[in-house]
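Here it is, the structure in full.
All protein chains but one are shown in place.
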Amino acid sequence: MRFPKTVVLPVIWLLLTNAAHAARIGDLTETSITEQALRFFTFSDPSLRLALLGCILLGLNCGLLGGFVVVRRMSLVGDTLSHAVLPGVALGFLWNHTKDPLAILIGATLVGCLSMLTVSAITRTTRLKEDAAMGLVLSSFYAIGICLIGMIQRLPSGNKSGIDKFLFGQAAAMNGHDITLMAVTSGLTLLFVTFGYRGLLTLSFHRAFGESLGLPMGFLHHAMMLLISFAVVTAMQAVGVVLVSAMLIIPPATACLLTDRLHRVLILSAIIGIATAVFGAFFSFLGSNLPTGPFMVLAGSLVFTMTFLFSPKQGWLTRLWRQQTQKCRIERENTLKAMYHLAERYGFREEGITLLELANTRREPLEQIRQRSDDLIRQKLATLTEDGSMLHFTPEGWRKASAIVRNHRLWELYLTNIMQYGADHVHDDAEKIEHVLGEDTVRQLERRLDFPQTDPHGKAIPGARDIHAAIAKPNLGKPTGY
Amino acid sequence: MPDLLPPFDAHRVFVAPWTTDLPTYGWMTLMAFLVTTACGLVGNYLILRRMALVGDAISHSVLPGLAVAFLISGKLTLPAMLAGALGAGLITTFLIEFLHTRSRIKADAAIGITFCSLFALGVVLINVFASKVHLDAECVLYGELSHLALAEHSLGMPVPVLVMGGVALIVVVLIVLFYKELLITSFDALLAGSQGFAPGKMHLALMASLSIVIVAAFESVGAILVIAMLILPGATAQLLSTRLPICLVLSVLHAAVSAIGGLHLSLILGCPMAAAVVVAGTLLFGVAWAISWMRQRARTIVSDIHAVVS
Partner (left out) sequence: MNPPALELHDLTVSYAKKPVLYGVDVQVPQGALVGIIGPNGAGKSTMIRAIMGLTPLSGGWVRIFGESFEKNRQRVGYVPQREQVDWDFPVNVMDVVLMGRYGRRGWLRRVTKEDKKIAEESLDKVGMLPFRNRQIANLSGGQQQRVFLARALAQQSDLYLMDEPFAGVDATTERAIMTLLQDLQSQGKTILVVHHDLTTAKEYFDHLLLLNMRLIAFGKTQDAFTVEQLQKTYGGRLTILSDVAAKAAKGEAMP
């Protein structure tokens, strides 16, 4: 499958081949990359300064509005809007055959509103669901836009219009007018979000409730949609039609992973938005004619991925790691419990527990028991005699062991006495629950069960006194209280 | 604006494509028809399963699949493309699922994040390594049916048409064979599950066929117009009929009419044919919408009359 570059629409193709032949990162030598990087950081280039300012405004604007978009589960509305405004861009261009930002903004906003109206008209009057309606509007409007652009490209004025830059975005193509417009729309967004925050919060959380309070929910919703289309249209030059919705989704989604209060989401998402926009501009600046949009989005996805994996509360790897730690703790507690059972069997008279006995009770090879005892020793829960055959509880270890046994027996008692489960059902369950019962729940259970002394199998439940008794007498593997 | 449209010439627009220029336009129209048929048939099920936007996502993420396939195999052969697209489609499905089940990200945002990121990755890969790829990022956006004229021929037809024909045939055969299974898993996944029809596997299979259809259609119509090909035929058909088999037939009809309409439209307007096919399809959807609306009106009027009479 090949694409020789002589085609029916020579002008488009000329533009495309120009882009294709332009320098790529790979073609650049090391020095020019560093030179470019230097130019970037010294802000020596006035057009660069403009582009950078544009990116910051874009990140701010999209980040703020995107917060609401994501929270309100309208992520794909941004996607629809960004594709559907394309004919508006073309019409705006046709207005006076130049890339007049204001004309394009007006054209695109009008078409954007039209596309949203069409979506709601389709879902209201037909059996089609919202997703189908959005996909339909998105792609049909886009096709109309492509047709118009194809026609424009044949015009003498369209030839050099740079209207193709709208597809993938080129931050460097922005001029002073574009930046002014961006500053105005970002300012509007900032004002809107600051002064309308409470209303917007209500709108996002529960629209019907806001309406019942007499808040202007409809007005806020439409104003927000208008601002979103402004944001999409002004950002389009830098990010491109296809990817502009990413700037509305990725920074706020990242922020949502980090915090759960809306105002923090908004602030964080604006910061992340600015950072990704600037990074994207930087990377695309390294090559001489690289599109900005994809680099911005990739920078955003990178930040998102890192957050998704490592965020302190929600991170996937963080959680995996926590579960792993948890598993180790449970194993440790099970070993302690086995030691307690052995001690109990001997009426708490023995000096310590031999590793061999422990291996027999836990039905594990001696080698593994040795590892487990090493772990206990590392955690200062037990000590090993010098010949390495006997384990003794440390006071802390004793406290833990009796707490676990108490939890187990309390839970069994709770299930049999209060929940009326059969005595043969409760053991496995208690095996799991014993590790997660907190002190509060234990108190609650004890009260509920009227401070019981023995479990359903007739064994003693260690009480709070017994557990803390050992601490008063250090040096003890033999809790003489029993 | 007279210069926006090429001068209208009835012979050039309506006669020449079917006579003197038939070798060029014939294949282009056939290709447009095959693409729209294959996409439209699969798209019917996407619409019914409320997965239209997953189709959107996969159509975007096929691009990095192709780029990676190219980087690994060195050239874009058919098997490499299919493998790349299949991998990309399944990874997209998996990522969307993973993101929204393993974190508090909602499904819509998960779709958006996944396909935007993958698409951006594709564009960057192509831009950075593209000097050797015959796959320009811009082609992704417009699609070019006209490349067909330059494609190699095999078995008397251009290779892309042959491939697309094969894919369309496979789609038809699969739908005929698995009609019952597709119907029950789409309509009532729980009942399907209880009867042993593995809705999860059917979902994956549907995603896999979707990726293959999209990659076959990719060069001709691009990543975004293909969404229209997926949704328009089914949406139009479902406005007109309430029986699934009839809907499927109607979508094929829609494909044929929009392919021919698109050909003439593109000649009249002088714009890319792939986009023109979609515009023609959109017009058909508009007509169907009007018809269904009028039918509804008529029904309410009739029932009103009934009410008055009785």
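In order of appearance the chains are A and B, and numbering begins at 1 in each one.
One rule holds for everything that comes next: a contact is a pair of C-beta atoms (placed from the backbone, for glycine too) under 8 Å apart; a residue touches a chain by one contact, two chains touch by 3 or more.
Everything quoted here is computed from the prediction, not taken from an experiment.
Colleague: Just to confirm, in the complete assembly, which displayed chains does the hidden chain contact?
Modeller: A, B
Colleague: With the missing chain put back, one of B:Ala107, B:Val128, B:Ala149 or B:Ile184 would touch it. Which one?
Modeller: Reading the full complex, the residue touching the unseen chain is B:Ile184.
Colleague: Among A:Thr98, A:Thr180, A:Gln323 or A:Gln371, which residue is in touch with the absent chain?
Modeller: Looking across A:Thr98, A:Thr180, A:Gln323 or A:Gln371, the contact with the absent chain belongs to A:Gln323.
Colleague: Provide the residue numbers of chain B that touch the chain removed from this figure.
Modeller: 48, 50, 177-178, 180-181, 183-184, 186-188, 190-197, 238, 241-244, 246-247
Colleague: Residue-wise, where is chain A in contact with the chain that is not depicted?
Modeller: So the residues of chain A touching the missing chain come out as 127, 322-323, 326, 329, 411, 414, 419, 421-422, 425, 428-429, 432-433, 435-438, 440-441, 444-445, 448.
Assume only the chains that are shown with their structure count from here on.
Colleague: Quick check: in the complex, which residue numbers of chain B touch chain A?
Modeller: 1, 3-6, 46-47, 50-53, 55-56, 60, 76, 78, 81, 99, 102-106, 108-109, 111-113, 116-117, 119-121, 123-124, 127-131, 134-139, 141-142, 144, 146-147, 150-151, 159-160, 219, 224-225, 227-228, 230-232, 234-235, 238-239, 269-272, 274-276, 278-279, 281-282, 285, 289, 292-293, 296
Colleague: With touch defined as at the start, can you tell me which chain A residues reach chain B in the complex?
Modeller: Listed in rising order, the residues are 1-4, 6-9, 12, 15-16, 19-20, 24-27, 70, 73-76, 78-79, 83, 94, 122, 125-129, 131-132, 134-136, 138-140, 142-144, 146-148, 150-152, 154-155, 164, 167-168, 242-243, 245-246, 249-250, 253, 256-257, 287, 290-291, 293-298, 300-301, 304, 308, 314, 316.
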